[in-house]
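Below is the structure I would like to discuss, written out as C-alpha cells.
With one protein chain withheld, the remaining protein chains of the complex are depicted in position.
Chain IDs A and B follow the sequence of writing; residue 1 opens each chain.
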Amino acid sequence: MAAIIELQGISKHYSKTIIGVDNVSLTVEDGEFVTLLGPSGCGKSTLLRMIGGFEQPTHGMIRLAGQDVTTVPPYKRDVNMVFQDYALFPHMTVGDNIAYGLKSQGKSGAEARRLAAQALDLVGLSDKIDQKPQQLSGGQRQRVALARAIVRRPKVLLLDEPLSALDARLRDQMRIEMKHLHEKVGITFIMVTHDQEEALTMADRVVVMEKGRVAQDGRPQDLYDHPASPYVANFIGTTNFLPGTLAARLPGGARVATAAGMVTAETEVTLPEGAEATVGFRPEKLRLLAPGETAANELPARIVEVIYYGLGLRTTVELKGGAQVHVDTLLGDSLARSAVPTPGAEVRLGLEPHNVFVFGGRVAA
Amino acid sequence: MAMKPSSSRLAADTALTTFVCLLMAFLYVPIWVLIAFSFSSSRSLTWPIPGFTLDWYRKLFANADLLAAVGNSFYVAICASLLALAVGIPAAMALHRYDFWGKTLFRRLILLPITLPGIVTGISMLNMFRLFGFSQSLETVIFGHATALLGVVVTQVFARLQRLPKSLEEASYDLGAGPARTFFRVTLPNISSAVVGAGLLSFVLSFDEIPVTFFLTGRDNTLPMYIYSTLRRGVTPEINAVGTLIVLATLVLIIISVVLSRDRTPR
Partner (left out) sequence: MNRKLSAALVLGIPLAWVVVFMLLPYGIIVTYSFWVKTYPTFKPAFQFGNYLTLATDPQYLQVLGRTLKISALTSLFSLLLAYPFAWWLVFRCPSQALRTWAYMAVIAPLWVSYLLRAYIWKTILGTEGILNSFLMSAGITSEPSSLFLYNQFAMVVTLTYIFIPFMVMPIYTALERIPANLSEASADLGMGPVQTFLRVTLPLSAPGIAAGFTLTFCLSFGDFIAPFLVGGPDGNLIASVIQTQFGSALNWPLGSALSIVMLVIVLGIVSLSDRIEAKAQTGAA
C-alpha cells in the first residue's frame, strides 16, 4: 500500500513557550482508518487542521500522495474535512450543501445533483434532499456533513471529533456505521477523538498524542496490551501502578520487587538491575484466587470496597505495603447468583506475567 | 414562584405603568400635533384648529425647489448607503479576522464620527476637499455621509460576523471554493440581515443628515437643508405637511425593515 499522507517533522509554535505540535512525523497508508487520540490540548486537532490546510506548520513538511502540500490552501488540497459542528450552510438545502463542493470540481448542475442524491443514498437520507439543515436532527446533520465531504472523492477524509455532539446511544450506532462507510468507500480516514473507546473500536491504527508529541503509534491491540509509557497505559483503558525496583533481569522478562510482593513480568526490559521501576497491570487481568488456586504472581490483599456497575464488579483492594488497586470482574450471571467478595476479607490476587507492564522510573500517583 | 403581591408592590407597579404611558405620550403627542396641524386651515399654529384643508399638501407638490431637494436627498442617500456598505463590510471583516498594527486606531477612527459632532466631520472634510481643489457639491456630500455612516455599518456587520461560526467559511474552503466565492456564496448570505439592516439605517440617517451636509453641499439642497433654510425664515404650515409625509414614509420604512428582518432567521 502506498503512503497517502506523510508528515515530516511537523511543528506548530504559537510563541517561544507555547507549542501546539512538537516535531511530529507520521505516515498514513492509503485506505487506512487512523485516529489521533489524546486529551484536549494535546495537539491532535491542530495536527488535523494542518493536514487540512486551515493552519500552517511553523516547521516541517506535509506530503499528500507524494506532493508537497505544506503551503497549499484548503481549496486546492484534495482532502476534505467533516467539522466538529458539521458546518452545514444554513441558507442552503441539504442537496445544495452537498452539491456545493462539486461545482468547484467543475461538475455541471445536473451532474452535481445526481451525485449529491447518490451520496445521500449512501448515508440513508435520500428523502431529506430538499430540506434545510435546521430541520434535521443532530445525527442526520452529521451524516449530511459526511456525505458532503465524501461526494468529492477526496484522497483523505479528515474527521474532527465527529461523534462528540451526539448522545451515547446514537454515538454507538454511528461508530459502527462509520466503520462500514469506511469499508464501503475505501477512502483513507483520519479521525480526531478524545474518546479512547471510540479509537479502539473504529481505527486500524491509533496515534496517541501527549503535549504535542506522539506518545505511541500502533494497532489498537498493540496499544492496549503493550503500552509504551504509563501515559498510554492509563489513557487507553485503565491501569493499576505499583512502584518498585528492578530486582533481576531474566531471559524474556524481569522480576520487580514491590512492597506488595515480588512481581514477575514477561516483557522485554532495558532497565539495569537496581533501577527504579513501576509495574502496571489492568484491572480486568487480575483474578481473585479461590482457595487452592495458584498463579504465577500471587499478591495477598484485603478487600476494601465493592462497586456494582451492571456489567460487572469493580473491587478495590489494599495490597501489602498499603497500595490500593482495582480489580474488574465481569458478571457471568445475575448478581444474586454470583460470588461477591466481602469488604474486609483477606484474599489473594492472581496475575499472569504476560499481562504485566514494566516502566522505568516512578509514576506520579 | 407564586407570591401574593403586596399592596406597596401593587402601588409601585401602577405608578410605573402610569409613568410608562406618560412617557409614550410625551414621545408621540408632538408627532400627532405635527400631523394635525398639517391639515389646519389657519396659518398660525394655535389650538384649537379652526378647519381642515389639504392646501398645504397641494402647495408642497407644486414647489419645484422642494421636489428637487427631495430628489437630491434620494440620490445622496442611495449612493452614500451603498458606498458605506462597500467600504464598511470589508472593514468589519478585517476587524473580525485579522490582527494588524494600528487595528485599535483604525476601529476608533471608524467609530469616531458617531459620537463626534457632525460639524467637526463636515468641516474637516470640507478643508480636505478644498485643499485638493474640489468644490462643494452633492458628490462631496455623498463622500461625507459615507464616512459618517461607516461606523453604523461596521457595528452591525461586525456584531453579526462574530455570531457566524468560523467553521462555515472553513468548510467552504475545504469544499474547493476560494476566498471570493466563499464570500459571495457563504459569508454574505449569512450576514444578509445585518447588511440589509445597516443599509436601511444608513439610508434613513443620510436622508436626515444636516451638520455634515451643511458644510459640504454646494448649490443643490437636500431635503433637510431645504427645510432648515425655510425654518430660518420662519415656520410655515407647508413644513408641517412635509413633516407628516416624512413620518408616513418612515412608518413604511420601519414596516419594511421589520418584515425583512423577520423572514431571515436561519439559525
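Note that a residue touches a chain if its C-beta (ideal position, glycine included) is under 8 Å from a C-beta of that chain, and two chains touch if they have at least 3 such contacts.
These figures come from a predicted structure and were not determined experimentally.
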item: Displayed partners of the chain not shown (whole complex); value: B
item: Selected from B:Leu112, B:Leu164 or B:Val196 as touching the chain missing from the view; value: B:Leu112
item: Residues from chain B at the interface with the omitted partner, ascending; value: 1, 9, 13, 16-17, 19-20, 23-24, 26-28, 30-31, 33-34, 37, 44-48, 86-88, 90-91, 93-94, 97-98, 100, 106, 109-110, 112-113, 115-121, 123-128, 131, 143, 147, 150, 178-180, 183, 204, 207-208, 210-211, 214-215, 224, 227-228, 231, 235, 239, 243, 246-247, 250, 253-254, 258
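We take it that only the chains that are shown with their structure count from here on.
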item: Contact footprint of chain B on chain A as seen in their complex; value: 52-54, 73-76, 79-81, 83-85, 87-91, 100-101, 104-105, 132, 134, 148-149, 152
item: Sites on chain B touched by chain A in the complex; value: 165, 167-168, 170-178, 181, 185-186, 189-190, 266-267
